[in-house]
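Every protein chain but one is kept in place in this view of the complex.
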Amino acid sequence: MTTQSIEARLLALEDRQAIYQLICGYGYSVDGCNTASVGNCYVDDGVYAVGDLPGFIGREAIEAITRDPGHLGLVAAGCAHLSSLPFVVIEGDRAVATCHTMVPMHGEKGFFIGRLSASRIEAARQPDGSWKIVHRQNYMLNGNPEGPALLARLNEGPAVSAEVGAA
Amino acid sequence: MTTQSIEARLLALEDRQAIYQLICGYGYSVDGCNTASVGNCYVDDGVYAVGDLPGFIGREAIEAITRDPGHLGLVAAGCAHLSSLPFVVIEGDRAVATCHTMVPMHGEKGFFIGRLSASRIEAARQPDGSWKIVHRQNYMLNGNPEGPALLARLNEGPAVSAEVGAA
Partner (left out) sequence: MTTQSIEARLLALEDRQAIYQLICGYGYSVDGCNTASVGNCYVDDGVYAVGDLPGFIGREAIEAITRDPGHLGLVAAGCAHLSSLPFVVIEGDRAVATCHTMVPMHGEKGFFIGRLSASRIEAARQPDGSWKIVHRQNYMLNGNPEGPALLARLNEGPAVSAEVGAA
């Protein structure tokens, strides 16, 4: 590690902090129905694949979550899209972040956990130096074996398929 | 980013890590009823505004949470003041951190989520280089529209009102 240049070490630290901002910022943006901020998390042709629901393909479809009646109903009742501290593997201009996503919601009997998912998020460095999400895969942790299988890959770097959606 | 000096880049990285320590450290301190550690998170005239409860004005009032019978009852029964990974905007000696705060508690039927809030935390760099909270605003995510509205402002920098309570 100490054989790396100062520049390389600074960049590695900045990259991980930027990816932390990206992952947690998405959740606050979507709970706040901040359309521009949600869209800003993804590349133009980014994909948000949810596993048990139809996926969202392209930034416009992802931005539209903030205007979706189902989402607005959750927000009006009270909810939080919580992302846990991500485990991040960075390779050059590509990164993969593994985390849990939990959505506590408010109902008649108080708060309850509405969704609990495993998430694997592929991100790419953009020409302006920012990081954006290229592909996000969620799987509900409700007995579907794909969730644990996704988490087991935490040390694997970005996939070749991540070339799709590159800046 | 790379046009900044090494000093500026190191400081930006250190600032965000320091604010992470501040935000999560408050929760562990209050769950541990560590009065000095709770007080150390805030400036002397810091404010903790809770939304649905009377606020806490000044470090002494905030420290007194650790001796409050209601709080001591929660701690004795079992609880955790969890803060999610914050989204942090830093401008010079000021910063704003946006996060969720969730308080799982233990009761007769096991664990339940007692509180779930949106938090916007204004912090200021102190003369000794540390960061402390100037103003924290929580809103319960239980249907109150102020919670989502607060989260929607995640990209907004520190308010002019943050001048109150400056070091």
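Some observations on this one:
Going in written order, the chains are labelled A and B, and every chain counts its residues from 1.
Going forward, a contact is a pair of C-beta atoms (placed from the backbone, for glycine too) under 8 Å apart; a residue touches a chain by one contact, two chains touch by 3 or more.
On a predicted model such as this, the values are computed, not experimentally measured, just so you know.
When the missing chain is restored to the complex, the residue among B:V47, B:I62, B:L85 or B:L154 that touches it is B:L85. When the omitted chain is restored, the residue from B:C33, B:V50, B:A64 or B:A159 that touches it is B:C33. The missing chain lies against subunit A, touching residues 1-2, 6, 9-10, 12-13, 16, 84-88, 98-100, 102, 112-116, 118, 140-145, 147-155. Listed for subunit B, the residues touching the missing chain in the whole complex are 6-7, 10-11, 13-14, 17, 20-21, 23-25, 27-29, 31-34, 37, 75-80, 82-85, 104, 106, 110-113, 129.
The rule is short, and it goes like this: only the chains that are shown with their structure count from here on.
One finds 24 Å separating the Cα centroids of subunit A and subunit B.
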